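With one protein chain removed, the remaining protein chains of the complex are shown where they sit.
Note that the chains take the letters A, B, C, D, E, F, G, H and I in the order they are written out, and that residue 1 is the start of every chain.
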Amino acid sequence: MDVQPQSCVRVGAQVPDFVLPAYFPETGEQGEVRLQEYKQQGKWVVLVFYPADFTFVCPTELADYARYHSALRERGVEIIGVSTDTVFTHKAWLEAETMLRSVRYPLAADHTGAVSRMFGVYDEQSGVAMRGTFVISPEGVLQALQITAENVGRSAEETYRLIEGLQFVRNNPGVACPASWRPGEKV
Amino acid sequence: MDVQPQSCVRVGAQVPDFVLPAYFPETGEQGEVRLQEYKQQGKWVVLVFYPADFTFVCPTELADYARYHSALRERGVEIIGVSTDTVFTHKAWLEAETMLRSVRYPLAADHTGAVSRMFGVYDEQSGVAMRGTFVISPEGVLQALQITAENVGRSAEETYRLIEGLQFVRNNPGVACPASWRPGEKV
Amino acid sequence: MDVQPQSCVRVGAQVPDFVLPAYFPETGEQGEVRLQEYKQQGKWVVLVFYPADFTFVCPTELADYARYHSALRERGVEIIGVSTDTVFTHKAWLEAETMLRSVRYPLAADHTGAVSRMFGVYDEQSGVAMRGTFVISPEGVLQALQITAENVGRSAEETYRLIEGLQFVRNNPGVACPASWRPGEKV
Amino acid sequence: MDVQPQSCVRVGAQVPDFVLPAYFPETGEQGEVRLQEYKQQGKWVVLVFYPADFTFVCPTELADYARYHSALRERGVEIIGVSTDTVFTHKAWLEAETMLRSVRYPLAADHTGAVSRMFGVYDEQSGVAMRGTFVISPEGVLQALQITAENVGRSAEETYRLIEGLQFVRNNPGVACPASWRPGEKV
Amino acid sequence: MDVQPQSCVRVGAQVPDFVLPAYFPETGEQGEVRLQEYKQQGKWVVLVFYPADFTFVCPTELADYARYHSALRERGVEIIGVSTDTVFTHKAWLEAETMLRSVRYPLAADHTGAVSRMFGVYDEQSGVAMRGTFVISPEGVLQALQITAENVGRSAEETYRLIEGLQFVRNNPGVACPASWRPGEKV
Amino acid sequence: MDVQPQSCVRVGAQVPDFVLPAYFPETGEQGEVRLQEYKQQGKWVVLVFYPADFTFVCPTELADYARYHSALRERGVEIIGVSTDTVFTHKAWLEAETMLRSVRYPLAADHTGAVSRMFGVYDEQSGVAMRGTFVISPEGVLQALQITAENVGRSAEETYRLIEGLQFVRNNPGVACPASWRPGEKV
Amino acid sequence: MDVQPQSCVRVGAQVPDFVLPAYFPETGEQGEVRLQEYKQQGKWVVLVFYPADFTFVCPTELADYARYHSALRERGVEIIGVSTDTVFTHKAWLEAETMLRSVRYPLAADHTGAVSRMFGVYDEQSGVAMRGTFVISPEGVLQALQITAENVGRSAEETYRLIEGLQFVRNNPGVACPASWRPGEKV
Amino acid sequence: MDVQPQSCVRVGAQVPDFVLPAYFPETGEQGEVRLQEYKQQGKWVVLVFYPADFTFVCPTELADYARYHSALRERGVEIIGVSTDTVFTHKAWLEAETMLRSVRYPLAADHTGAVSRMFGVYDEQSGVAMRGTFVISPEGVLQALQITAENVGRSAEETYRLIEGLQFVRNNPGVACPASWRPGEKV
Amino acid sequence: MDVQPQSCVRVGAQVPDFVLPAYFPETGEQGEVRLQEYKQQGKWVVLVFYPADFTFVCPTELADYARYHSALRERGVEIIGVSTDTVFTHKAWLEAETMLRSVRYPLAADHTGAVSRMFGVYDEQSGVAMRGTFVISPEGVLQALQITAENVGRSAEETYRLIEGLQFVRNNPGVACPASWRPGEKV
Partner (left out) sequence: MDVQPQSCVRVGAQVPDFVLPAYFPETGEQGEVRLQEYKQQGKWVVLVFYPADFTFVCPTELADYARYHSALRERGVEIIGVSTDTVFTHKAWLEAETMLRSVRYPLAADHTGAVSRMFGVYDEQSGVAMRGTFVISPEGVLQALQITAENVGRSAEETYRLIEGLQFVRNNPGVACPASWRPGEKV
């Protein structure tokens, strides 16, 4: 794997606006995801990068995030899956893979790798994205990131917990969440 | 906060060897932590960066990691806490703060910020490290990283789960862990 | 479409050796295509670049070339289809698309676009390859090339005619083929 | 032959306007061909580069294109032959060579090689152009190109087929021509 | 110790305005020290750099300067202690160390080392400031400086004597103080 | 006064060897002072820079240091006075100025200003040295420095106190002198 | 005409060796002219650059030089005609143009313009050579040059006179030829 | 002789205006020759560079040109002799050398070599000009040049013939002079 | 002695205005000499550089110039002695050295060497000026200069003779003084 140091967006910094073609399983149509629109709607965004369509671990991760989709939506959070495949392939995969029946959030096509590079998860040698999860606030600021080696799955539950904490602090300025905190617990 | 893009170690890449002064609560003495030594002993290393001694959320996080200390040790994993304070302050804080009684792992003093910069968590404006957790394999390869915005605590439990997965894949080459997997579950 | 001038291999010049992951429908396995191996076996190579798996015109072109596959093989010519998709997707598409049943030649995965760039057919904006056909002699010299705008299909028959002419001249040094010449016609 | 990589116009890109001295056999006079004028008249242009006046294969190719001259004209397409000889030589050759009696389209004189370089067919060592055919739309966009090694003739028929396809797609937006398609066939 | 030559403010030159977080023992609160404000109030400033909180010699030096605090104040002079520790640590140290009970002047936190570098006392290797005393006039001009090797204490009395001399010369233009002069002695 | 920031030797760093012409009042002869020789003899060196011969404050300072000359010599310390005048002038001044009768240590002539620049006390506009005192250990390391604005005299007594402290620490490794410490006092 | 200043061979300087394709009317064959060979045979060389085949003034100049061909040969001098046309065109022109029947010396094809540039007679805009005559001694040194504006013919007779003078001086070292001198006249 | 390639004025290009001190034998006075003035008067200019005053071949050349002086003047042509000597020397030579009695045209003093360099005839090693003749039209365009090796004289007659041809073509636009043409001969 | 080539004012060129502190023996006060003021008063200036105060040859030279002081003044010429010593030293030397009793012209203090460098007489190694005399006209143009090796005195008489000549030529434009000329002699 080719992983030279490179510049990328950092936690606490503004994420540059980006646009990507995407397949929307809810409507069965192709379109675009635009960070700017999510920000205008006051949404949080969770970017879930995965290596490639038509592979193993990937569908279990995407399905895992699908389980938290409606709960996150209620909290004003949108999930976007991202790989370096095309929208044509995203559509074909979602239709062919039974494990992905539950996925209703869009899969974006970063076919040139430009956005993957921006978040520091692009592997120059193979042209695929590493497993990375990025939480962006409605102001477009990167609030948290997690990157994992090639073949270990992520926990959507942990992502959910993080967002709970971030939103609590946002609503209670000057208060910090202790470690492993859950809403309702004393801070 | 000053968070320009900068070069840093990436998941999948070799972590450069580093040496830091540290306070060891088990012996009550000052010394050094050296990545090279951990590697020679076949240890995994978990680096837990936190902003500053004598602050709020920090002790809860360090205490949270202290709860998993012996379990991780049995798995060949060593925890190192890191801030940009000095060893003099580390010692004073551990002695003064009752929440830190349980911390037995070393606190390293990255007073120049050089190692924090290397892992991309140094804030140039305030001179403190962001909350970042980094898992390094015995070969010195960065296997996973998590960085969180300033005032939300981390979950030591999630770190533990990740290491379980990474060690499972390492012992079972060619097998990938599905999302949210726990040892014993089917892969 | 982003089509700035760029450096690329020229007719009459040596093609740099390249290696790409590929899916081989004859065996149903993944592997690699290596220009060097074809040269060592004294083979001519026809590279057929196409934009993307799971799209329209592409399968008719690939099927068109499939019709000339055995005739070209008898002449010592190997066909390689190339797009910027992954081998996982190539496999899925060949299995799913009935029009591609007849394709027995490998589909190579230029997922980083490196080889497409080398032949001047990579579109930097969309990350896909333009429709280009390249004929390489057993010595590794580019003998002919044809590039066509996005949505017009190629003629495998014309490619076949060209190769007949190139092989005739090769076997009859000092003789040139007139325009529209066919074997058996007087030169 | 000296064929280093070099920058040149690409399919899908705007062709820079150029002006060349030319001999017009229809009037027997010298003049100039200007891309800009063809564009203003809404014409397609087919540039047929050939190595040199007073050589072998060249006249058969030029005669081959002469056969399609009137059919292409009816479709709004103008042919221009181009070599790096002067107009004086073009005139002398057309008058001396009986095979060229049928050629009525102009022969342009790219004596400095500037236009041949622009299309990537100039050989720096010998100063002659390689055999290349370039199809330019009325908007001045390069729609197709074909370059062939030194001593194999081109097929004017294939050029004709390509233009039929390009004009069909232009008149039927959103429709793509399948491979080997001929007007009247179903798309 | 890493002590390469570096650019720094010189005696006789204007000191650039700076701002540092600080702990004020008189009020028990955090705040900032700003050179510009001292200048606006017509104050002299004595900057007392010391290596680190929770160490040996440092408290004796700070206590030594505390003894001259009120005498200097009456002369319009403000003392500021500076180290590269944080304000959290400054507060903890002042509360814990009995030798520092008498310190009523602010301790500033130059945690990034920026101000220490500006005065040429930052040690790049350890990240701490060397022992340096700097006397700044109400016009912001550096009037005197003293820097001492790591482990020898300073004399607050000598600083006091210097300031007496500087203020005498300021009030008696054209008169110079002889060596070891004390107010009242003949010049 | 022209006092741009400039590079200079720092406390804790090795002082580059230097050689200067000097007048030795003990022998009444001209010669040279060489740092290297003092180091070879295991001597400490105190450099006392002053602006110019035949001026006011200067002779009081030099006389002040003369009072401590024998006490310092017993401690293995040599004093060197330095200005940017020539040795001819040094000699003339010592002979003419009655206040300097007691001066027995050499006056060095840094007529080009090279050594004054090295210690950061050269004023580019007037060509004279500022009042600076520099203490160099037998190893050639700068142990302390003091620089004072133009018209305030130094205290040789304070220099003496500093050297006592430095020599005490040198003879008692691991022990630090508290502020204002005097030999015999408890550390 | 495009005639920027450019570097070129100067009178008195060594002419770099060059090789050009050429047509030899004496044998009716194509071949090459090589400066090195002429030098090895002890020959003088007269290079006669002219603009283009199949034009007006040019044949009269070439015929004019043909009249002096045998006389020059007897003196060990070889004439070479040079234009930027190809050898194919040279052959066709010599066969077609009756005025050139008498030309028995080779016509070289500087189709890339490289040699014309070397002698400073290449016109970058039109790609043809200006009228220039260059006399090179058997040692390869440029002895004389004459360049004339586009449409005025040269005098072969003057070239002959010059060579007579150059050879005389060569055979009578230390003697200089007066102006307008002819062999037999007194020097 | 030092004759590196260098930039210089070319045939067909505009000659930069120049001014040189000169001695005018007609009036016996010093003055200046200015190209601009000749152009304003509609004159042609023939520059005759020669190596040095008080040498051999030079006077025969200058006398040779003197013979054609009045004939050229009638044609609106002015001769200027040029060497790198001073006007003082020009005057002395013309007075001393009987062969130069007939010279009535000015001798210009290019003592710095600037104009000789501009025309490419300056020898950097010896500081003298090579034998070069330059014909400039009233528009200031260089029409012809001839440069000859060091010790062979020029023919003023050939210069005269050239100017006849150039003036004929100028008066008969579109007509070219054949080689060796003389006025009255058919073109 | 360190005498690398360096840029400096040349004879015939404008001398840049300069200002230097100076001691005026006529008034016994310190002040400044300003070239601009001398020019405004229509004075000639003779700069007499000498190595150092309190040395041998120097006083004889200065006394020598003192002998011509009143004669030069009558001619509108001012003498300025210059060394790299300070004004304090100049004063002390003039008071101490009996040979300098007669010196009534100012001694300027070029303590930084800036003006000595400007006139090319500064020795970088020793920091003193070489023996140089410079004659500046009322227009500020350097008219003559003389520089002599370290230990040979100058002749004020020769300077006087030069100024006589320069003033004569100035008052008699177009007339040149022969060598060794004295006023009254025939030119």
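Keep in mind that, in the parts below, contacts are C-beta pairs under 8 Å (C-beta built on N, C-alpha and C of every residue); 3 or more make two chains touch, one makes a residue touch a chain.
Note that the structure is predicted; figures quoted are calculated from it, not measured.
**Q** Could you tell me which shown chains are touched by the chain that is not displayed?
**A** Even though it is not drawn, that chain still touches H, I.
**Q** Pick from I:53, I:78 or I:123: which residue touches the chain that isn't shown?
**A** Result: among the candidates, I:123 touches the missing chain.
**Q** Residue by residue, what part of chain H touches the chain that was omitted?
**A** The missing chain touches chain H at positions 52-55, 84-86, 88-89, 91-93, 96, 111-113, 124-128.
**Q** Using the document's contact rule, name the residues of chain I that touch the chain not shown here.
**A** Within chain I, the residues that touch the unshown chain are 1, 3-13, 56-57, 60-61, 63-65, 120-121, 123, 130, 141, 143-158, 161-162, 165-166, 169, 175-181.
One rule holds for everything that comes next: only the chains that are shown with their structure count from here on.
**Q** Would you please write down the residue numbers of chain G that are in contact with two or more other chains?
**A** Where chain G is concerned, no single residue meets two or more other chains.
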